[in-house]
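One protein chain omitted, others in place.
As written, the chains take the letters A and B, and residue 1 is the first residue of each chain.
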Amino acid sequence: MRRSMLFLPGNSPNILLNADFLGSDAIILDLEDAVAPTEKDSARILVRNAITSRGYTREVIVRINPIDSPYWQKDLEEIIKVKPDMIMPTKVDSGDYVRTISAYIGQMEEKYGIEAGSVKMIPLIETALGVERAFEIASADPRVAAIFLGGEDFTADMRCKRTKEGTEIFYARCRMVLAARAAGVDVYDTPWTDVEDYEGLIEDAKFAKSLGFTGKSSISPRHIPFINEVFSPTEAEVQYALDVFDCIEKAKAEGKGVVSLRGKMIDAPIVARARQVLEAAEAIGMYRPADSQKGER
Amino acid sequence: MSKLVKSIKEAIQLAGLKDGMTISFHHHLRNGDMVAVMVLDAICEMGIKDLNVNISSVFDTHAPFIEYIRDGVVTGIETDYMGGVVGRAVSEGIMDKPVTFRTHGGRPSDIIRGASPIDVAFIAAPTADCMGNCTGKIGKSACGSLGYAFADAMYATKSVVITDNLVDYPLVDYSIAENYIDYVVVVDKIGEPSGIVSGTTKITKDPVGLVIADYAARAIDASGLLKDGFSFQTGAGGASLAAAKYLKDIMIRKGVKGSYGLGGITSYMVDMLQSGCFKALYDVQCFDLGAVESIRTNPYHMEVTAAHYASPTAKSSAVDSLDVVILGATEIDTDFNVNVHTDSNGYIMGGSGGHSDTAAGANMSMIVAPLSRARLPIVVDKVLCKSTPGHTVDVLVTQRGIAVNPLRPELAERFRDANLPVWDIHELKEMAEKLNGTPRKPHHTDKVVANVLYRDATLLDQIYAVK
Partner (left out) sequence: MIKQKAHAGTLESSDIYVEIAPAEAGSGIALNLTSVVMQQFGPEIEAVIRETLAGLGVEDAVLTVSDRGAVDCTIRSRVETAVCRGKGEA
């Protein structure tokens, strides 16, 4: 369960030391934009050693350099051997791109005796072509666990202005969610870039959630508590989900076929939704099945 | 009548300064101050020596003190804070007589009750008239408040105002009044504006600092103290300012109308005043241009004297009514004693300032600090120097969470209720050592280089020369 992902520069020792304590569900250790071309070598070594020695409890994602750069293979050679949870390739615009990266990850897994397919991918889609092929990308390879929209580069490619309202990325967001859900993977929203505007952030995160995004990324740890809150189920949602399963249990005991709760028939989508809510709540420690009344799950 | 004299030397002569006497300075011009060194230059040329210098803070701009100590012109220093440059020399044992450290409240207390007499006070004044009425609010070297200079002016045997902006009598909106002043000297320049106040005080961009600030603001929100009438002080460190900024957001969102903001004032506190978070600001020291502009123009932004700010022997002082203060630390031990005098190698690089005064006065004193700095855990078994006693320190906020002094169990309870991560302080120490390793204690000699007095003038701790 990842509600929030925090971008952190890969060549900053003090930040890597503290990356686990910044509140996000996942940390994105960046070898790309946050690292100068002359320091790519030192950053990948530092990130590699940090992953080995820090024992991060957060999910670890490493953002590697793009496929048209001279760095991406070396990035993978250093990083895969320490088993990050996910690799984030950048500027992904085709299924072939995904498969090329995946194949190289596979080679590294084999070389270092890591279970094949254990390192997942979260392609960063940030071009018009990438969004156009979002489903192709999301379904290109079993490694793909999620896709990620990068709004800044996308709008540059679209030749339009990035605004707080986000009208210019509305269609892209919808396409991303649709593609991800169709492919059965998660989908993450672009960061909110005005570090000081929390109201705007909350609105933007709520909107992304309403479209179906799994979570949202951030460039500031200050945003993380807000993002986590928006993407967590509410207590009322958890209670309703518990009631749904409670109700099913009772109906079963009484031998009823059709079940209704608060005057509404409980059908398959309601059960599915209730299950998702409880899974999400469990993942963030809001709800513990062991010490609660638990429905059939 | 005029109190104008031609030169600093003439003022020194008229004031009757002799070997072995005590002179005093304030630190409102901070790292831009030129007056203390200017006066010592004149004293040296006049052949006067063996002086005791009582200065409310020593900054790096006072590096020439080191030469004057070597030459025997300065043989004693009493101060509330000492920056790293002079601090290093003192820690290396340059002085025969230990430095006396007081607090910002203890200094005026001792001056006023006669425990720390001053023979001649030299008062740098950004604007003055010929009779000695003076202010820091205007002039090319404007510094805002002159809060620390009042006790000196009022209780020294002789008081000399040194200004670079002489105006016609009477100066309107003066801070220190002419009835305390003996002589006025005009010089070309009393300070370097870039060192006096920063253009803007910036909050931290460091992600660790932002997480600490977020916890700090949420802890204040959860403390039960954040309600109408709330009073608050914060340091000017990056994480402290960020915490103030987040606190402002919470106060505005909840519609909390505070009573006063206190202390060294930055633009962030001014912003809180203007946003209605406080009815007034009590300003003993301005940190940036925004604060200077505000104290000059906003009647609700008031200058306070150091005694009014923090004196423990005053009938009351502003720290006594304080709800929350946010403070820094170089070290804090498992008994919550805080060191702000030395770095982790034992070199002097700070001082109490208002640290122990506000910690003693505030309902909740909160230390904000990262779990470790440059590999050194913030929590130690025993601080190298006890600057602020642990029984006055309530809460430590780090990026890993909050440790609450066992004396304040109700605060820990409230933080837990608000889902804030609360730890035993020993647990925070272990976490830091797990990340960084366990440091060896640095060595020191047994030569005492400074006596640290608590605000009530009792000896709190001693600082030793480093090896």
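The rule we apply is simple: contacts are C-beta pairs under 8 Å (C-beta built on N, C-alpha and C of every residue); 3 or more make two chains touch, one makes a residue touch a chain.
Please read all numbers here as calculations on a predicted model, not as lab measurements.
Asker: Which listed residue, B:435, B:452 or B:465, touches the chain dropped from view?
Answerer: B:435
Asker: I'm checking contacts with the chain that's been left out. Which of A:41, A:110 or A:199 qualifies?
Answerer: A:41
Asker: List the chain B residues touching the unshown chain?
Answerer: 344-345, 373-376, 435-437, 439-443
Asker: Pick out the residues on chain A that sit against the missing chain.
Answerer: 13-14, 16-17, 41-42, 45-46, 48-50, 52-54
In this section, only the chains that are shown with their structure count from here on.
Asker: If you average the CA atoms of chain A and of chain B, how many Å lie between those two points?
Answerer: Distance between chain centres: 46 Å.
Asker: Show which residues of chain B lie in contact with chain A when the two form their complex.
Answerer: Going through chain B, the ones touching chain A are 206-208, 210-211, 214, 249, 370-371, 399-400, 435.
Asker: State the interface residues of chain A toward chain B in the complex, per the touch definition above.
Answerer: 6, 8, 14-15, 17-18, 21-23, 198, 220-222, 225
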